[in-house]
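Note that this complex is displayed minus one protein chain, with the remaining chains in position.
Then we have subunit A:
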Amino acid sequence: MAEYILQTFGLTKQYGNYTAVNNVNMKIKKGDIYGFIGRNGAGKTTMIRMITGLVTPTKGEIELFSRKGEKNMNAGLNRIGSIIEHPALYPDFTGYENMELRGKLLGIPDKKMIGSILEVVGLNDIGKKKVKHFSLGMRQRLGLALALLGNPDFLVLDEPINGLDPEGIVEMRKLLKKLNEEQGITILISSHILGELSKMATRYGVINNGTLVEEFTDQELKLKCRKYLSLRVSDSARASMVLEDVFKTANYEVMPDNVILVYDLLNMSGEICLELAKNNVKIYSIESKGDDLEEYFMKLMGGGHYA
């Protein structure tokens, strides 16, 4: 049975008459990199705030590390590292002092750990520079370093690649994947950049107007977003034989009305037409179809702007 790091049951947050999050049942398994997607104002940050104890849910329950209830929740929060909206930093302190302060809060006397984590995020040479003089990318990296202090089992990152340059984004992705693969840290990450998210997430949750529309794995997403050739033919049985005998593929589906969806041979539409014609199969239409990742997410989020 899968071990869940986080489960929510009917989680709801209302502000007066406005429902920011509505009856969300989210499940994050141990070892997941969970990509959390939604438009601005869809309820991502409110959801993350409830998970991290900053906002009290109006209804519903949160189970963290297989434990429910306020006391257990507080104990669970101790195992979470988070960046919510933007890294919470003291601008008049240096990066090291910010780390030192977090270390005091966590009761970590080991100052070597601070140095090693700053090295991991590439901030080992910041010297005495105060955080107010940091670039946005440096702040994000320091935020991640703070989240990593105390060896958390679960990282909750709200828009962590905001403000990073392309090189920074790649570094952040590599770092998060490394933390997930080598240290087994489960990660919940929300991001505007869907393409980037799809390079690291192993599971996804899509939220729209406060409702969790769908949850799926990256394999399921690949299936949903794969390209295919859609053929409408006179005889689907014979066309299937041609595909198997001539093109040696079984990667197709026969649909009603003599429609065949071919999931490979995407660049061989000409050859397919020729062979089908040779075998007396008439072709009424042939189209290349399939959503790309962004189109698919936009559909889930009700079209228009996303994230």
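Just so it is clear, a residue touches a chain if its C-beta (ideal position, glycine included) is under 8 Å from a C-beta of that chain, and two chains touch if they have at least 3 such contacts; residues count from 1.
The working rule: contacts and distances are computed from a predicted model.
Looking at the choices "TonB-dependent receptor-like beta-barrel domain-containing protein", "ABC transporter permease", "Ni/Fe hydrogenase subunit alpha" or "RagB/SusD family nutrient uptake outer membrane protein", the name in the UniProt record of the chain not drawn here is "ABC transporter permease". Touch with the chain that is not drawn comes from one residue among A:22, A:82, A:140 or A:236, which is A:82. Across A:44, A:102, A:141 or A:173, the residue that sits in touch with the chain not pictured is A:102. If you put the missing chain back, the residues of subunit A touching it would be 49, 52-56, 73-78, 80, 82, 84-93, 97, 100-102, 104-107.
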